[in-house]
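Take a look at the structure set out below.
Every protein chain except one is present and positioned as in the full complex.
Right, chain A next:
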Amino acid sequence: MKRRQILSLPLAAAVLPVAGTGAALAQTEGEAKTIGVAIPSATHGFMGGLNWHAQNTIDRLGETYPNLSFVLATAGDSAKMVSDIEDMMATRNIDALVVLPFESEPLTAPVKSVKDAGKFVVVVDRGLSEEGIEDLYVAGDNAAFGRVAGQYFADNLESGQKIVVLRGIPTTLDNERVEAFQAAIEGSGIEVLDMQHGNWNRDDAFNVMQDYLAKYPEIDAVWAADDDMATGVLEAIAQAGREDEMWVIGGAGMKEIVQRIMDGDPQLPVNVTYPPAQISAAIEMAALNFVSSAPMAGRYIIGSQLITPENAEQYYFPDSPF
């Protein structure tokens, strides 16, 4: 994984100026301001969605507020992201920075120096390793992601019913989700038959689910914990012809899965959000900081929502790649 990202570095998008030249258009209202946005490049579905939402938000805000201009940079590793931020400071003279740190440790010092230069700093999703640097912290809620899913299982299965779980890549993030899930189903009498790593990957999840199906004659539900994994799981279930036996809960709100929930697919009753659009919230708030007097400071944690057939439409983004 790491090797691939290093290799893709020379091909990763360079610092791109996106919205029009704010200064030239600024005669109508307000002072010209530049907002820098630094995010990881689109190496998998979720990040692809996040990149798409970032680009979309920037285009829209650039039109709404002619005095604001944006600089978007995507990075394939931490070192590139640090260089991007340094370039933004040196050549684009940004007034605010919205950053989704590639890794916490290496980005902490560079972001701190941006803050020390008196800029408005928004940190998204992954926190820095030192507290109190950023003005605003915007993130999804991993514990809630596991808890909301666990709650649904506890409410919809009876004591003694059996489930299997697919985990992501072994990380603290995955642990937080799984621990919250286990806490939520505790006491419900639901039996967790197995938990193996599907690595947030369709092919791996397909293989793991095939083996679950060979091993366990009775499975009532699957927590796939991610929509890419859910896609592989559904294919393995279809191959075994056991579609009527169990339902599957994925996560993160991939458009194809949300579509099937809207259509009332009995195999996919609900989904849990972990929105890639959180980057939109962060960029909007950075913009509001300059164009309004609304206070923009503190922590903004985006709860994980349950997507049901009734509300699925508001989570459906047909143009997003995710």
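Following the convention adopted for this analysis, a residue touches a chain if its C-beta (ideal position, glycine included) is under 8 Å from a C-beta of that chain, and two chains touch if they have at least 3 such contacts; residues count from 1.
In this section, contacts and distances are computed from a predicted model.
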Chain excluded from display, named as in UniProt, from "Sulfide dehydrogenase [flavocytochrome C] flavoprotein chain (EC)", "ABC transporter permease", "NADH-quinone oxidoreductase subunit J" or "Glycosyltransferase family 4 protein": "ABC transporter permease"
Given A:206, A:247 or A:274, the one touching the chain that is not displayed: A:206
Contact partner of the left-out chain, one of A:49, A:101 or A:269: A:49
Absent-chain interface as seen on chain A, which is shown: 1, 4, 7-8, 11-12, 41-45, 47-49, 51-52, 167, 170, 194-197, 201-203, 206-208, 210-212, 214-215, 228, 231-232, 235, 239-240, 256, 320-322
